[in-house]
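Shown next, in structure tokens, is the structure this report addresses.
Incomplete set of chains, arranged as in the complex.
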Amino acid sequence: MASGDVDAVVICTPTNTHADLIEQFARAGKAIFCEKPIDLSLERVRQCLKVVAQTGATLMIGFNRRFDPHFVAVRAAIDAGEIGKVEQVNITSRDPGLPPFEYIKVSGGIFRDMTIHDFDMARFLLGEEIVTVQAAASVLVDDKVAECDDFDTASVILTTASGRQCAISNSRRATYGYDQRIEVLGSKGMISAENHRPVSIEIANGSGFTRPPLHDFFMTRYTQAYAAEIAAFVAAINDGSAPTPSGEDGQISLTLAEAALRSVAEARVVNLSEFD
Amino acid sequence: MASGDVDAVVICTPTNTHADLIEQFARAGKAIFCEKPIDLSLERVRQCLKVVAQTGATLMIGFNRRFDPHFVAVRAAIDAGEIGKVEQVNITSRDPGLPPFEYIKVSGGIFRDMTIHDFDMARFLLGEEIVTVQAAASVLVDDKVAECDDFDTASVILTTASGRQCAISNSRRATYGYDQRIEVLGSKGMISAENHRPVSIEIANGSGFTRPPLHDFFMTRYTQAYAAEIAAFVAAINDGSAPTPSGEDGQISLTLAEAALRSVAEARVVNLSEFD
């Protein structure tokens, strides 16, 4: 931290160390890349970002999917006007299996740990800020998830001020691999990103036509995204610009997770303004 | 109605005539096939079904999609245990364009007119009765829809007692054709029905690889389903069995539409038991 040789740091430690490390490195004048989430407590995130703002530190939060070339192409097509005004975003995001229960217990729950990526992707694609959240969440995969006070299956609807909608479909059990798809319906058309597949082969026989399962998980699915993400961080440092996703992006996605939890608990639509 | 030559009738008249006609034909001892919905008023539906029950008439409601060979294959695979226990059903159901405003005004609104098909399909696939409904609905296609006190874009989440979920994505504007897709995630796998396409061709050039748009609407998309539906009605009459979807199926789907409307109006999760 005191070293003059180090301009920037990449924080990949457990979540409960993120905010402290960000503050320390910010005060040390380092540019900071930190894996999501900044913290599981929204209040702690706010404090941390205040320090970042005061020190003027460069902070980028690791929402890797914004850098996936397929999703980048989706966003580029939207920006180019190819589907007109965005109306509905549909995100299917399913893990191949449950993480270890030790991890689940400290993860903050499915919304803060898993759906948070989809919340960020929704914001990346909707073109307007989200104002309401409603969600359903269940334990269908393993009863032990309920013992951890968590869910393993969730459906979420988000809306923006003008009425744009995003629906997210989450499960912790996709036997066919890591399922990561996006569709965006606009006034002039629809753009979709199908699952990226490890190989392009298909075997046909009396049982039908079979393509192999999807990637086993994020490390192989998002290899290109991770490389592009770090490259974007370095580029931002080099040209002195503010990298995205920013600390605020991280805070908003965490707020959406909080809102989803509250929606499930209270069986109602939750307005983000409740968290101001 | 008095004719002894006629054993069965098919009612395809405007919705506001359905309940009266069903009652008259039921009393006349005819087997009745009636296009959905029985009526826009849940109370009127209840009365009508009481008459049907008292007369012992045979009544089948026209939810054509249950007879589509692709969706039938989905249901058959579920019944055969190929994907294990159903956990999430995702239905994408989008019309190519708005119906005439004269029709919208008397349609009962998007949930009673359009989503009602998806509610029935959800029930066809979930394997458990639905207990909660939550929805978001917007006017994004044409402001005149709001003047009709209706919506043109909707997202819905349904849940069953054990926590199974169904998400429905509706729009009245799919520039690429009549979009009718279903995915069912189960404990052992996923089964999906892609859009049925009019032709299997694709043209590739410097602009990319292009397949033609989807069917223009339900008449061409569901040709096979309509034929199979009527055949099922006739078969039920011939062997004296009770046809499905039944009048009760029609009533439940209409109740789900009512619940969706209430959910939007009150920004909360609505329990079906509120309608008992």
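Just so it is clear, A and B label the chains in written order, and each chain counts residues from 1 on its own.
Everything below uses one rule, namely that a contact is a pair of C-beta atoms (placed from the backbone, for glycine too) under 8 Å apart; a residue touches a chain by one contact, two chains touch by 3 or more.
Just so you know, these numbers come straight off a predicted model, no measurement behind them.
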item: Whole-assembly copy number, given 2 chains displayed; value: 4
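Definition applied: only the chains that are shown with their structure count from here on.
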item: Whole-Å separation of chain centres (CA-atom averages), chain A against chain B; value: 34
item: Chain B-touching residues of chain A, taken from the complex the two chains share; value: 85, 87-88, 90, 92, 94, 132, 134-136, 138-141, 153-155, 157, 159, 162-165, 167, 169, 171, 173-176, 179, 183, 185, 187-190, 267-269
